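Working notes, structure below.
As you look at this complex, bear in mind that one protein chain is not there, while each of the others sits in place.
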Amino acid sequence: MLHYGEKVWLISDAYLPEHSSGRFPSHESVCLLNTGETDAKVHITLYFEDKEPMTGFKINCLASRTLHVRMDQLTSEDGQSVPVGVPYAILVESDQPIVVQYSRMDTSQPEMALMTTMAYKG
Amino acid sequence: MLHYGEKVWLISDAYLPEHSSGRFPSHESVCLLNTGETDAKVHITLYFEDKEPMTGFKINCLASRTLHVRMDQLTSEDGQSVPVGVPYAILVESDQPIVVQYSRMDTSQPEMALMTTMAYKG
Amino acid sequence: MLHYGEKVWLISDAYLPEHSSGRFPSHESVCLLNTGETDAKVHITLYFEDKEPMTGFKINCLASRTLHVRMDQLTSEDGQSVPVGVPYAILVESDQPIVVQYSRMDTSQPEMALMTTMAYKG
Partner (left out) sequence: MLHYGEKVWLISDAYLPEHSSGRFPSHESVCLLNTGETDAKVHITLYFEDKEPMTGFKINCLASRTLHVRMDQLTSEDGQSVPVGVPYAILVESDQPIVVQYSRMDTSQPEMALMTTMAYKG
């Protein structure tokens, strides 16, 4: 099994909607895929329009596994959550090659909307 | 006619919704395009968050043809289907260069939502 | 002004929905951007799952212009249109560098769904 991907990925358009309706809460997922044989230690940094970046979000994506990181459920080492209703951006740094895709489900209005894109490899 | 594309493609955010409504079932498509003159033998591997990868999904994308693989209709050599309602990821391996795009239609709520992205070339 | 882009682009997941509702018809757009100083002659080829490719779709994207090609309004030199309700794929070939993005609006159900992706550069 080859080890596909890159160690750095970026997402410029992140936003956690404030409102939800229907069957699903509005949410964002940063989806990691580790096809390699070594667990990946992943650090996530958040960038904002008007304040310093937030760091300390650490997760592991195990070997031969995917991990769909729900940004609304992520907490940093010092207990901070991702701010809601604020434009932000995401830097993903891994010690192993991984593949990163970003998706958002918005249920602010009664029906859902979806969007997705491969992240940009840094 | 040139033979465009790559032999390895990855999709980190795959998910087969459990619910459907209206005219269309919720579904995902892994869309293959083979512009070359040789049929492509394609192997699909599925990665999960908490269990070993599933293999044995084999399809052919003929020369000068496209194939829009419906993940909800795909079965492996030993008769297994893609699990529903579970986050997963997809590795596409082909013996010929192809181009791979991933799309999802979600009709869990009465109206549909769509998303698409080119897969990541490995 | 530099001349950005590539001469060959591919889109694996094309599909012209059969149904429409509300304010807008369901449609697909293949969006071309020519930032250069020379008009671009563009050939579009369509690939199908079970028949030979269709050729003969020719358009021009003028210098310093964009062109959002509506696939439901495109006709080939011999008067053929893009088939409706059939999975297909698209090859875009240009004699000048251009940038190609694909989008679909689906209004099959009362509300619309949108999806977009940069095409794959061949």
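What to note about this one:
Letters A, B and C name the chains as they come in the text, with residue numbers starting at 1 for each one.
Please note the rule applied: a residue touches a chain if its C-beta (ideal position, glycine included) is under 8 Å from a C-beta of that chain, and two chains touch if they have at least 3 such contacts.
Quantities reported herein were computed from a predicted structural model and do not represent experimental measurements.
Only one residue in the set C:Thr55, C:Gln80 or C:Thr116 touches the chain that does not appear here, and it is C:Thr116. Mapped onto subunit C, the interface with the missing chain covers residues 2, 4-5, 22-24, 29, 31-33, 35, 64-68, 99-103, 105, 107, 110-118. Contacts to the hidden chain, counted on subunit A, fall at residues 8, 10-13, 15, 19, 47-50, 52-53, 87-89, 91, 104, 106, 108-111, 113-120, 122.
Note that only the chains that are shown with their structure count from here on.
Note on chain placement: the centre of subunit A and the centre of subunit B lie 22 Å apart, centres being C-alpha means.
Across the assembly, subunit B contributes 110-111, 113-118 as residues in contact with two or more other chains.
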